[in-house]
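Yeah, one chain of the complex is gone here, protein chain that is, but the others are all in their spots.
Residue numbering begins at 1 within each chain, and the chains themselves are lettered A and B in the order written.
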Amino acid sequence: MLAVEGLTVEFPGRRGVLRAVEDVGLSVAPGEIHGLVGESGAGKSTIAAAITGLLPEPGRVAAGAIRLGETDLLALPPAARHAARGKRISMIFQDPQTSLNPLMTIEAQLVETILAHEPDLGDRAARARAAALLAETGIRDAERRMAAYPHQFSGGMRQRVAIALALCTRPELVVADEPTTALDVAVQSQVLALIRRLVDERGLGMVLITHDIGVIAQVTDRVTVLRHGRVVEAGPTGAVLGRPQAAYTRSLMASVPRLERRLDRFPLVAIDGAPAIVRPDAADAAERWLRAHRDATAAPPAAEALAVEGLRVAFDGPRRGLFRKGEPIRAVTDVSLALPRGSVLGLVGESGSGKSTLAKAIMGLVQPTGGTMRHDGAMLPPGRSRPRSHPARRAIQMVFQDPYSSLNARRRIGAILAEPLALYRIEPDAEARDRLARAMLALVGLPEDAAERYPHQFSGGQRQRIAIARALLARPDVLVCDEPTSALDVSIQAQVLNLLKDLQERFALSILFISHDLAVVRQMADRIAVMKDGRLVEAGESEAFFAGPRAEYSRTLLALTPSLALLEGAAAAAPSPAETAAVREM
Amino acid sequence: MIPFVARRLVQSLFVMLAVAALAFALFRFVGDPVSQMTGVETAPEDMERLRVELGLTDPVPVQFARFVGDLVTLDFGYSYRTRQPVGAMIAERIPATLELGFVALLISLVVGVPGGVYAALKPRSPATQALLIGTLIGVSVPTFVIGILLIFLFGVQLGWLPTFGRGSTVEIGPWRTSLLTVDGWRALILPAITLGLYQLTLTLRLVRAEMMEVMRTDHIRFALARGLPLTSIHYRHALGNTLVPVVTIVALQFGGVIAFSIVTESVFQWPGLGLLFLESIRFVDIPVMAVYLVLIGFVFVAINLLVDLLYAAIDPRIRVTGAA
Partner (left out) sequence: MRALIRDSDALHLLARSPLVIASALVAIVILAGAALAPWIAPTDPYDLASFSLVDALRPPAFQDGADPRFLLGTDDQGRDMVSAILHGARLSLVIGLSAMAFAAVLGVGLGLAAGWIGGRFDAVVMRIADVQLALPAILTALLIDGIARGVLPRDAQEETRVAVLIVAIGLSLWVNFARTARASTFRARNEDYVQAAIAMGVHPARILAVEILPNVVGPLLVIATVDLASAILLEATLSFLGVGLPADAPSLGTLIRIGMQFLLSGEWWILWVPTAFLVVLVVAINVLGDFLRDVFNPRLR
């Protein structure tokens, strides 16, 4: 039904023509979900924009054909192309928070869209169709609730509304660009199931774009793997993911953290004959420096590097009236946790579960309302009462989620790295500081001359290495890592996780590892703690937890996390209908 | 919604009190009211008696309370310069300034909003380039120069329009209007354009910037992907979402219009509040200055409250709370 052939998209710029997509072909049949998967810069979204005819300026289709049924979309005049949007091709966007018009009711947006394409239908019939469609996408009491505005719905519900909006004109093809990336795992699972059902029942064709191999495995029929704007490999999902042929696909699959088993290291497959990482001598210097410090310190008194007892954090809620303060929002309620020396504690939870607030409380960045914190058995003064000179400020270091925000764009890497050395008076000599900073860069796998450059000259993964280097230069014994890899591509994530594992083992670091992704946590953690709505749900040994979680919530979370287990069997045979159905139910 | 408005109301009261305190300080501490009211030959005893009579020997907070009380009961005292009640002087001048300001604002909106939308939707058209260069010159040419230019062109060279005064006016109760006579309108055109031009350029630039911002948002891209008619996308979805910032700035501009009316009124000898204020500054006529200050503060606060109510009308996220 949709046939894309030899598609090449170019963005002319003043530094030459950028070819975002080159010679890409794909086809979608009715009732089929075709996944486009690849890391950032692969050209997925550009392909989607080319299909819908919404390429951002100054992009242009330089070659190729896009046919929908008998229609050559690229040959259509702009007016006809616009008329075909909605009517024949529709689209679902990533972020349901921003993809609906905040000033119009759901009903008004649906009715307007329906009447735009079927003006003869009449107001009443359009309303009826809108209500029926909302009900079909799983919104209960749709008749009444469609009079509400988008901000009155939760994220998952809004994405259902967006899906109804995309389908209300009965298009043949829907392009979904990362439709579940902004959603929590439980909601993601429901929305994916909804998409699968609607495609099956309506015989829709769908192009589903995602960076998440788990989503591809769960819901698509066919998949095209893209890299740098070119097709690497394509075919039925089970075959491509189960028996990848191309080196890139193999490396991609090897980098995906598996929920069902713990790997010691991610095997990194060489692509395009990339050279093996050479370890420069400077790295040894940095390693000796870190060890020297370690040996010098006396054996610490406590077995627990970090212990939190009955911690509470509450923020002021929105005001209720002129003189009434709002109900306090309890971000963290009565959480007790322990991080044994030299081990990794994985802290898991969905967005809003309070896991990042807990980390900030430990770092002294937010003021707890109750409870105690200990570092090496010594009390940690909370929030503002922790003096700037407190030893824990050096001994506990943090690695943040967003590598684009955690390094000041206006400072040289060298200056950023020298900061802890000067601040904690570890190294009084400026030249020695610079040498150490360069050595540390080598240790985290970056060239030493990176010290002379600025953050924007590095990729996300490289920046995260720099952030880790900065933390290490304080010679910490505890690292608090708040979603350190969730902003990174999966192959980069594998490298950064490998680095963290290496460092942890070599220097016996204690790490509090926070993540929303159970599969990632499984690779890292010795112990697991699960949080929900600010409370601790469950805590225990990692292997025992994955073998049989005790709390109901943990079980649900585990069941809903997309898994590649299915594909292990698929390597031998195509998935049986029953298996696929089982996945679709979740 | 109601707590929101109530909170803004209380904040407005505080702003008003601060402005009143400023006016009071001006009134009380800049120059000596008694020596202003009396001549050089007044005996010191008489001055002292007047001081007591006027309550100037009371504690300052008491005086301030009385000052605020007087303001609230619209008792504004007497001008040092004309010895007339300030209230009457101001009431006589208000219609001229309000009519001028209103027409100027109207010009700025009627031209500025469509101009801004056009410039945002057709960024590459030559007309847009011309508009943008026009606005750049518009913000750079001082209001009084625009006034002089217009007088020179249409008054002196072409002789089409009068260059000073309000023309013939009609009295409706206490309100003297120039909007009901052809002559009045002819007199109004040049000052209103002079006053409106600067606001127009601001409005146009703002609407353009906001439109361009909104056109990049996801929900507009989604509306495009659903194939909605372009007119609906541009005017219903996009323009609607620019209204909140535009309303804010336009409201703030009303304050600007009143302030710049000082300049315009001076150039065109327009008998409004601005001219009165300018005269009172030249003669250090403190009571008039103080009341003018309070009046401007009041207009600003009232407009801001109105804007808050408008927000609620425009944006359901403020009006409607709770889950569906």
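The rule we apply is simple: a residue touches a chain if its C-beta (ideal position, glycine included) is under 8 Å from a C-beta of that chain, and two chains touch if they have at least 3 such contacts.
All values derive from a computational prediction rather than experimental measurement.
Peer 1: By the document's own contact criterion, which visible chains does the hidden chain reach in the full complex?
Peer 2: The omitted chain makes contact with A, B across the full complex.
Peer 1: Of the residues listed, B:196, B:297 or B:316, which one is in contact with the missing chain?
Peer 2: B:297
Peer 1: Could you tell me which of B:94, B:252, B:305 or B:318 touches the chain that is not displayed?
Peer 2: Of the candidates B:94, B:252, B:305 or B:318, B:252 is in touch with the missing chain.
Peer 1: Using the definition of touch stated at the top, determine which of A:214, A:229 or A:420 touches the missing chain.
Peer 2: Answering carefully, the residue with contact to the hidden chain is A:420.
Peer 1: What residue numbers in chain B mark contact with the hidden partner chain?
Peer 2: 11, 14-15, 18-19, 22, 26, 30-31, 133, 136-137, 139-145, 148, 151-152, 156, 216, 252, 255-256, 258-260, 262-263, 266, 277-278, 280-282, 284, 286, 289, 293, 296-297, 300-301
Peer 1: Please give every residue of chain A in contact with the chain that is not shown.
Peer 2: 14, 360, 363-365, 387-390, 393-394, 397-398, 400-402, 405-411, 419-420, 423, 452-454, 456-457, 470, 474
We adopt the following convention: only the chains that are shown with their structure count from here on.
Peer 1: Taking each chain's centre as the mean position of its Cα atoms, how many Å separate chain A from chain B?
Peer 2: Comparing mean C-alpha positions, chain B is 50 Å from chain A.
Peer 1: Please output the residues of chain A touching chain B within their complex, sorted ascending.
Peer 2: For chain A paired with chain B, touching residues are 52, 54, 82-87, 89-91, 93, 95, 98-105, 112-113, 116-117, 145, 148-149, 151-154, 162, 165-166, 169, 319-322.
Peer 1: If you look only at chain B, which of its residues touch chain A in the complex?
Peer 2: 3, 6-7, 10, 217-219, 221-230, 232, 237, 240-241, 314-317, 320, 322-324
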